[in-house]
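A selection of the complex's chains, in situ.
As written, the chain order gives the labels A and B, with residue 1 at the start of each chain.
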Amino acid sequence: MDFQKYKEYFNKHDMFSVNNGMSLTDMGEGYATVELTIGETSKNYMGSMHGGLLYTMADVAAGTAIVFCGKQAVTLTAHTEYIKPAFSGKVIAEAKMIAFGRTISRCEVEVRSEDGTLYSKSIITMFITDKDIPIIETI
Amino acid sequence: MDFQKYKEYFNKHDMFSVNNGMSLTDMGEGYATVELTIGETSKNYMGSMHGGLLYTMADVAAGTAIVFCGKQAVTLTAHTEYIKPAFSGKVIAEAKMIAFGRTISRCEVEVRSEDGTLYSKSIITMFITDKDIPIIETI
């Protein structure tokens, strides 16, 4: 798979990610990085980055880390620890696969500020289907 | 607290929720309901509603179910089971508190289609701070 083309495609067509300012910045076999810069629409009414968005970054990163296998995968379960609130600046989610089987993969994702403050940590379990990722054919 | 005013305030000022089409439709002591209608920006590039958005609805509902106590609460941990993908129509998240203590609350949130199909279920644990919800003073 051409990871560069995948990233370009994703960053244009994953509409929920696009609408929320997320960008897939790195990916490979069992890892991926997603970034965004906190803006007004990233926040809850208390003024901090929304917990749903912190998780979304983790979900996107975990889903991308498994793309190398060429099959569509779906999230089965996700557990998130919210550790510190984020208020501004760049936020970086790094997914790292910790177990990879024929049908099940598990990723850890740490979401941090640019200076390394840990905002949240997720463990995400995905089910690998037997369907090819359709986009691979066309990009 | 005036729940009606809280809802109106939230639906205008919780910018991540507003930007993603979510609306707080009901709330009370230990429960809350959040709705959205799936649109193009609700979806991942595969065409189903983004798992991050399903979780976000749960997070907003759980956070609202605790508002009645008058104190700011933050999410400590969240666990989500993704059961079926959602493709279109109205999506409804209902939070119900299952345990409520002086500092810790636990909510279950079921996210369903209008006809009752269960898309996801979350358990969300929140920490209740000793800070008042600021908005209460002004609405």
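Going forward, contacts are C-beta pairs under 8 Å (C-beta built on N, C-alpha and C of every residue); 3 or more make two chains touch, one makes a residue touch a chain.
Owing to the predicted nature of the structure, the values given are computational and were not obtained by experimental measurement.
**Student:** Counting all identical protein chains, and not just the 2 shown, how many does the complete complex contain?
**Tutor:** If we count all chains in the complex, we get 4 identical copies.
Everything below uses one rule, namely that only the chains that are shown with their structure count from here on.
**Student:** In whole angstrom, what separates the CA-based centres of chain A and chain B?
**Tutor:** 21
**Student:** What residues of chain A sit close enough to touch chain B in their complex?
**Tutor:** 9-10, 13-20, 40-46, 50-53, 55-57, 59-60, 63, 72, 74-82, 85, 135
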